[in-house]
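What you see is the complex with one protein chain gone and the rest in place.
Moving on to subunit A:
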Amino acid sequence: MNFKEFIFVGLEGLRNNKLRAFLTTLGIVVGIAAVISVIAIGEAGKAMIMSEMESFGTNLFQVYPNYREGEPYRPVNFTKQDVAVIKKIAPEVKYLAPMKYDQGEVRSTIGKKNTRIIGTTADYKHIRNVEILYGRFFSEEDDAVGKKVVVLDEMLANDLFNVENPVGERVILQGSAAVVIGVIKKTESAIPGMTPDNYAYLPISSMPGGSRWENVGSLFGSAASKEEVYQAMERVKVILERRHNAVDHYAVYSMEQEMQTVSKVTGIIGLIISCIAGISLLVGGIGVMNIMLVSVTERTREIGIRMALGAQRKDILIQFLIEAIVLCAVGGLIGILLGYGGALIVALVLKLPPLVSWWVVLLAFLFSAFIGVFFGLYPANKASKLDPIVALRRE
């Protein structure tokens, strides 16, 4: 028999065992499709979280007072001069803004709302890539003269005013009047809680307590470039320690470090997802194994007949090998298509990027194919070693 005829005999075998072919294919399809779509969803989620974090800027870093457990609380403050000096002598620090958090009531002519208030400087706009919908963010001049201006985020603006553009309107913020000069565009985020909503931003100098910086919780900074982040962080820390004569009283974190933490978490999630995918692959594989074992064993008599008529062991093995390969290839192809489809649908529904890594496809396919071929050949090989008369007597 030549190769073409082997293929023909193999295909004939499949055509004549349609249910078995269907069930085997189904096992492979389900296994591969499940793995591809599950891993694609996991990868997409991971990518989404990372891109979300990157949109904050990877050059970002934060400076906090360093409280250590067991030590007495030593108050450290950030001063206006700290920021000015750092920006002056550390060129790697491009922007640096204080973050003074407060909470209070904001009233407009038509409503009032309890909101979170952030006192900062004009640098904040650059550090967080703030997108302005109407008006403008406050400027250094506004801050320098302690102008009573406020920037609202889109959600807060909608709650307080029934006009589209509230720039120029007045609000009463914690009892004192301020003019709305800008509205920050709401950033679309698929991750709940990632977008800061209901915030009012003031120049720090116009906050109650004037330009005193006692309650500044942290500094937000951005380095001149991604490569200079750690250098910038270190400079900031050293300068602060020297100016306050307080070694070890400041802690610096970069967004990159935070991202690493997050990526560790998403890595664990990914691992769990991979395990689930692996289990579905295994279940599919066991299905394939069962069908192959049963259906090929069932054909021991057929193998006996073929051997009685002159088939050699290799003829039998090649026939069953081709049957198994065709089943696995067809099943694998359908599985890959369905998996891609599933990943695409989920991606569309959740607005995630559809990500299917080729190695997942390859791994899932090779695994299923190996199972299919091995457990298709194993009983065929066993039967082909029997004396024909023994194989013929099997029912």
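The criterion applied here is as follows: contacts are C-beta pairs under 8 Å (C-beta built on N, C-alpha and C of every residue); 3 or more make two chains touch, one makes a residue touch a chain; residues count from 1.
Assume contacts and distances are computed from a predicted model.
A.B. asks: Suppose you had to identify the omitted chain by its UniProt name; would it be "Acyl-CoA dehydrogenase", "Nitrite/sulfite reductase", "NIPSNAP protein" or "Putative ABC transport system ATP-binding protein"?
C.D. replies: "Putative ABC transport system ATP-binding protein"
A.B. asks: Which one, A:I89, A:V247, A:L348 or A:I389, makes contact with the chain that was left out?
C.D. replies: A:I389
A.B. asks: Touching the hidden chain in the complete assembly: which of A:A311, A:A343 or A:A383 does that?
C.D. replies: Answering carefully, the residue with contact to the hidden chain is A:A311.
A.B. asks: Which listed residue, A:N16, A:N129 or A:S225, touches the chain dropped from view?
C.D. replies: Spelled out, the listed residue whose C-beta touches the missing chain is A:N16.
A.B. asks: Given the full complex, what residues of subunit A touch the hidden partner chain?
C.D. replies: 1, 5, 9, 12-13, 16-17, 301-302, 304-313, 315, 387-390, 392
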